[in-house]
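For this view, one protein chain was removed and the others were kept in their places.
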Amino acid sequence: MNGIPGKSGVVVRNIRRAEGSSIEALARFGVATVHEAQGRKGLLDAALRPIQQDVTIAGSALTVLVPPGDNWMFHVAVEQCKPGDLLIVAMTSPCTDGYFGDLLATSLKARGVVGLVTDGGVRDTRTLREMRFPVWSRAIHAQGTVKETLGAVNVPIVCAGQWVNPGDVVLADDDGVVVVRRQEAGQVVEASRRRSALEEQKRKRLAAGELGLDLYDMRARLAEKGLKYFDTLDEAGD
Amino acid sequence: MNGIPGKSGVVVRNIRRAEGSSIEALARFGVATVHEAQGRKGLLDAALRPIQQDVTIAGSALTVLVPPGDNWMFHVAVEQCKPGDLLIVAMTSPCTDGYFGDLLATSLKARGVVGLVTDGGVRDTRTLREMRFPVWSRAIHAQGTVKETLGAVNVPIVCAGQWVNPGDVVLADDDGVVVVRRQEAGQVVEASRRRSALEEQKRKRLAAGELGLDLYDMRARLAEKGLKYFDTLDEAGD
Amino acid sequence: MNGIPGKSGVVVRNIRRAEGSSIEALARFGVATVHEAQGRKGLLDAALRPIQQDVTIAGSALTVLVPPGDNWMFHVAVEQCKPGDLLIVAMTSPCTDGYFGDLLATSLKARGVVGLVTDGGVRDTRTLREMRFPVWSRAIHAQGTVKETLGAVNVPIVCAGQWVNPGDVVLADDDGVVVVRRQEAGQVVEASRRRSALEEQKRKRLAAGELGLDLYDMRARLAEKGLKYFDTLDEAGD
Amino acid sequence: MNGIPGKSGVVVRNIRRAEGSSIEALARFGVATVHEAQGRKGLLDAALRPIQQDVTIAGSALTVLVPPGDNWMFHVAVEQCKPGDLLIVAMTSPCTDGYFGDLLATSLKARGVVGLVTDGGVRDTRTLREMRFPVWSRAIHAQGTVKETLGAVNVPIVCAGQWVNPGDVVLADDDGVVVVRRQEAGQVVEASRRRSALEEQKRKRLAAGELGLDLYDMRARLAEKGLKYFDTLDEAGD
Amino acid sequence: MNGIPGKSGVVVRNIRRAEGSSIEALARFGVATVHEAQGRKGLLDAALRPIQQDVTIAGSALTVLVPPGDNWMFHVAVEQCKPGDLLIVAMTSPCTDGYFGDLLATSLKARGVVGLVTDGGVRDTRTLREMRFPVWSRAIHAQGTVKETLGAVNVPIVCAGQWVNPGDVVLADDDGVVVVRRQEAGQVVEASRRRSALEEQKRKRLAAGELGLDLYDMRARLAEKGLKYFDTLDEAGD
Partner (left out) sequence: MNGIPGKSGVVVRNIRRAEGSSIEALARFGVATVHEAQGRKGLLDAALRPIQQDVTIAGSALTVLVPPGDNWMFHVAVEQCKPGDLLIVAMTSPCTDGYFGDLLATSLKARGVVGLVTDGGVRDTRTLREMRFPVWSRAIHAQGTVKETLGAVNVPIVCAGQWVNPGDVVLADDDGVVVVRRQEAGQVVEASRRRSALEEQKRKRLAAGELGLDLYDMRARLAEKGLKYFDTLDEAGD
């Protein structure tokens, strides 16, 4: 794990996958909750957006590294996929071509892959929605790709600003995409549960009209920082 | 009103709010119509986009100024909100973090706030849509914020390129967001009504096949400017 | 056709339109398929996005060239439109103002125009969706325009990076927009049909679990390029 | 000052200008210092960049509002200029056309204008540098403009995110552009002086090797916030 | 010339080149002047920027079309170059990799090529400046490319939004890049000369303090459009 992602021509067959129970549990929380629960880390660049609405998925990362404008490695990756995997793809150099469409999605669905997260572009988006194959991508672009240059499968990658290891858990919803280390998945599930329960309580009190200022006990600290209340804008002396 | 927005540590309790009747009336027109009716001014940057579709809201501006990555002032603002208010938030420096989520929305709904317009990011977007709390933002971003630095509430702000005073009317729909001065709201309602009625008439004539060239009497002025008609591209000598 | 697009003050009345049968046939394929079928050319910039979802249209290009912030030529263009035309609009200089709204759409619908593709901005988007008038644009912007400066109608234009002649076929769906030369439309229909049939066969085999590696016979070429398989990441020596 | 900027067809002849002594004094400080000294407010969007290097200017704002792609108002503005003025220009809608070139600069120089700040584009940049007429703009673009539509001169504008009144002081250097209210210019000069003197002292101590941690007395507060020091990364347990 | 650029695998050996005398003449004017002189057309996207300052070049277009991340065709193009050519390169899909560096520049210099205009990225920029080989590009990026996929040489291309034929004149300076049709080069030289002479006269009068309002006789037309002068902002009734 000391190298810099970028090594090409390599496929790793056996990876340790995240446990199904952790994946299932994380899928019940949203990206925002899990991101907070693990200490505000692991969030991919907000430029990755879903092509569908109101869908949440989680899976064990099957990582792919591809050259600009070349989707050959997607085909190599399919063979390595197992049910519950989520394909996550980074480019060796920025490129938003339409690397991925409905044929590859058909292949992935046949192998039980739960969805795709990619730092590049995709196409056939209407068909992908009809197939109910969820996708998060940087772009929608009909531009085709070639199959000439090698990349890598199941090596650590940096995707949209985050280091992802094969077998990490990737969680995606309308808010974005977050990665959870395989080794930390269990404790992040627990932390997310606690946070979620706590939020549920707060939600009830806030819905009943209680103020966050009181619920979070903020008034003293605000005053200490120097917050001043004025009756009118003129008094505030803008 | 001579100062430059940016003063921190200030909360103004009493502001003059826009009249409910003007707000209601404006909400029946779209942003494009109101923007035209008031002389093509007051439009916020087109980068602010709705997280939901086919929703129009209008409200009296409750202004908030927040530092980058810090949502403390949202909580301070909630206490100042009254039914019919619309929260409009600017950053002291550009930041697209997820300042706002479902808990704050629960609080605002409990106080009768009609929606949020923000120059920053939001999260929990699926839940916000389920709650039917409408939001316009520059970004969707799960990235959390801290509560360490003061901002201001109910002071004039520049949000997405427009100066907004507390109590101005803010109108938002699928086309974007427009601000109407509180003092001008009545006359803008009238102008919007006239424009809308006029457009309804035009719509009928255009739907019946009449040409805009004739309806707007454009032919003479086009000829005067030098517009030439040719039978073929070759004649035009491109 | 040797000139550089940009000539203003010109309207061409008679253009050769694409054949209805070719247009209809192309409309049954998606943009991605047609783009591939004609040799990966003719794709407009991916920044043009639809304001509606899951709609595909094709039409004979009625080209319009407009100055920044001035939509006068849209009105001139309407008169030249015939049923089956698709309005495609380029700016003489980049501008994302809201050139186009529901009144112009009403006029175009009355003349049988199938939709709009524009390198600028549009407004009244909710109404446009309600009218079922499909639009692809670079931006949604309520900002109005003036009627002061001439442009051109039915001259060749460069729109979103592609040269478009009046009478070419323009095809648009959720993946983007592609232009097909009028003279090549027939053969592109044929090539799209072949490609589509071929893809249907592949889809079945892939859905049944066959691998693309075998279906496309990729293994030997991958090995020749130097692809290496390892059992673990450690062996790969990353 | 209650209106929303955007009113067209207006030229104001007499404005109160900032005092020459304040302008001169501010020009001796950098944008970063003045921005801090006036409480971190008044900074224009960082997208405005200089076309030259290592130049600082300050002047009394002569404000101009122009339509997209139309530079007519520049010519109207010239007549209103006096020595020591700085032309600051906003667009009624975003446009990066080359509104301004060497002929207008010649006119402005002849009237003693110190430079240009514009939210649009400029051209003839090499000649402008040779003439030593300093410019800050959003873009460099050779695209020409027309003279068809009115704007306004010497009305309040929102330029690159900041409200600017005619007669405010505008200061620009390699770091960007900041506006100082005319009424506050004197006190901002004083605050800048104090800050600058203080920084000079700090600079000497820091250059001598003293640590900011000690100079600013940060250690206790950092510890209180929970900062932990570890001898190695392993101990930190990343 | 009816096809859509994008055809790959083609090299054209004999093209008609622009006349040396026209090229030389155009190089004496700036991009802004030539762009105006030929009727405000032919300007490439303003995103193309020079890597050096205060350099103007003109040459006969040697066109190259390359796939994303693949610079093989640059090497094919070198053989076709003659003294006075200017290499202009478009991508079949957007890509800002560093296609071009000092070795290719050495080759081009050896063949008398005057410079490079590219819609992609370049590297070795410091060395390129030292070699005095002028370059305009969309990006500076050290990212390397491969040599696996064919493109085309000396076919018409759309580069940065403009159609360019082999043998057209390309002119580049600090303001950007403009293309002039080979067949129109002579008359554009003449038009540029007239415009330039006219500007020289105006420059003198403006430098002497004459107002553009008078020089261009604008006052009557401004009044007719409704421009109003007010003594103070209050009178203008903002």
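Observations, loosely collected:
Note that the chains are named A, B, C, D and E in the order they appear, and that numbering of residues resets to 1 at the start of each chain.
Following the convention adopted for this analysis, contacts are C-beta pairs under 8 Å (C-beta built on N, C-alpha and C of every residue); 3 or more make two chains touch, one makes a residue touch a chain.
Source: prediction; values computed, not measured.
Within the whole complex, touches from the chain that is not shown fall on A, B, D, E.
Check D:Val10, D:Ala27, D:Leu43 or D:Val188 against the missing chain and you find that the one touching it is D:Leu43.
Which of E:Pro134, E:Pro156, E:Gly176 or E:Gly212 touches the hidden chain is settled by the complete complex: it is E:Pro156. For chain B, the residues in touch with the chain missing from this view are 67-70, 92-97, 141, 143, 146, 148-149. Across the interface with the omitted chain, chain E contributes residues 1, 3, 7, 9-15, 72, 75-76, 78-79, 96, 98, 101-104, 106-107, 109-111, 121, 123-127, 129, 139-144, 147, 149-150, 154-156, 166.
By the touch definition given at the top, chain D reaches the unshown chain through residues 30-32, 35-36, 40, 43, 46, 49, 53-54, 56, 173-176, 178, 199, 202-203, 206-209, 211-213, 216, 218, 222, 225-233, 235-236, 238.
As a convention for this text, only the chains that are shown with their structure count from here on.
Counted by C-beta pairs in contact, the busier of C-D and D-E is D-E. With centres defined as mean CA coordinates, chain C is found 30 Å away from chain A. Contact with two or more other chains is made by residues 96, 141, 143, 149 of chain A.
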